[in-house]
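Please find one structure pasted underneath; my questions will follow.
A single protein chain has been removed from this complex, and every other one stays in its place.
Note that the chains are named A, B and C in the order they appear, and that numbering of residues resets to 1 at the start of each chain.
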Amino acid sequence: MKTFFSKIVELRVRYSETDQMGYCYYGNYAQYFEIGRVEALRVVGMSYKSLEEQGYMLPVSTMDVQYKAPAKYDDLLEIETRITEMKGARLIFNYAIRIEDRIIATGNTTLVFVSKDDMRPTQPPSGFTQLLSKYEEI
Amino acid sequence: MKTFFSKIVELRVRYSETDQMGYCYYGNYAQYFEIGRVEALRVVGMSYKSLEEQGYMLPVSTMDVQYKAPAKYDDLLEIETRITEMKGARLIFNYAIRIEDRIIATGNTTLVFVSKDDMRPTQPPSGFTQLLSKYEEI
Amino acid sequence: MKTFFSKIVELRVRYSETDQMGYCYYGNYAQYFEIGRVEALRVVGMSYKSLEEQGYMLPVSTMDVQYKAPAKYDDLLEIETRITEMKGARLIFNYAIRIEDRIIATGNTTLVFVSKDDMRPTQPPSGFTQLLSKYEEI
Partner (left out) sequence: MKTFFSKIVELRVRYSETDQMGYCYYGNYAQYFEIGRVEALRVVGMSYKSLEEQGYMLPVSTMDVQYKAPAKYDDLLEIETRITEMKGARLIFNYAIRIEDRIIATGNTTLVFVSKDDMRPTQPPSGFTQLLSKYEEI
């Protein structure tokens, strides 16, 4: 199912996240994406924490990032996360990171629902599918 | 120019790099790729440190990662880095991470030579091109 | 001069900050302290960023942490930062981290004003001393 859910979160680049180029280290964007999708799931109504408590995990299967412009210490980042598709066990997120309306990075991740018991791909909990279906693109 | 340079480095997953899933956090792979390419450049004969001292920086422009299997605490990772192409200001790296010959992740990054003065893309230093041309694929 | 300035900031434990014990990794507290003192300095009226732009750096000279109870993923941390003393080039911060009024960690850091030019300890900028003196403990 194609979905159109979108959620924006803001955060500031930490000093620890800069590198000696004077920029935010490129590896931190995976963390920013994760923060974005955690908040997106929370708004959909299914916190990541509760998913784990119900016996599910959501490891990342693929990620891509396009770095357009650097971010600096103390910059206020706006992370827009879209949930674009759920297909079998897979959930697809799309991200755009902005500083004052200027896009500095985009990216995508594919996550897979797995069962904590055997770590194998599994159908998402039906409660989640129901919650997400409110945002189905028709 | 297409190149075939390849270099393997080994490192152990640190405790700090695990997450509560019990796996190595997916965001750490960007660091592993960076360690791989730093050592690759060192073997080619041009340390990243010396590039910065000569007034160049090499920010990452794109990254993609395919996560095939999890890595765990204390696992010994073998990171194979290939330099596959240099094209204008761009340098393309390809990575494979293995645990005992089993591939756990693959990925690619595009880096761009920029001048420290104006942060604009620039031709790589001629010394570097010369060093890399030893590995040109014909 | 002894001072009594205090500032509270809140943040959530990120997934990337957990380790396989299921707790927030002990090394992250240095980052939390830094976030606390950055916001403290901002409220005093002297952002860390502007200090660097004026040619000062504030490296940490000592840190101690007492871990009382674990923090978990998604916990909302309340970081209270006090500036307790300025003595020559040294600035002393004291921290308490709480989850719902329960203290989970305390700590202290000593920072030293150094000049960017020669990286030697130096008097703080007079503007900063003036701003901080509003909070002098008499």
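Here, contacts are C-beta pairs under 8 Å (C-beta built on N, C-alpha and C of every residue); 3 or more make two chains touch, one makes a residue touch a chain.
The structure displayed is predicted, hence computed values, not measured ones.
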| item | value |
| --- | --- |
| Chain not shown: contacting residue from A:Gly22, A:Gly45 or A:Gly88 | A:Gly22 |
| Hidden partner chain, touching residue among B:Ser47, B:Gln66, B:Thr84 or B:Thr110 | B:Ser47 |
| Positions on chain B where the hidden chain makes contact | 14-16, 30-31, 34-35, 38, 47-49, 73-74 |
| Touching residues on chain C - with respect to the absent chain | 20-21, 23, 26-31, 34, 52, 57, 59-67, 70 |
| Contact set of chain A toward the excluded chain (per top definition) | 15-16, 18-23, 25, 27, 73 |
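Throughout what follows, only the chains that are shown with their structure count from here on.
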| item | value |
| --- | --- |
| Chain centre separation (chain A, chain B; CA means) in Å | 24 |
| Interchain centroid distance [CA atoms averaged], chain A/chain C, Å | 29 |
| Between chain C and chain B, distance of the C-alpha-averaged centres to the nearest whole Å | 34 |
| Multi-partner residues of chain B (each touching 2 or more other chains) | 20-21, 23, 27 |
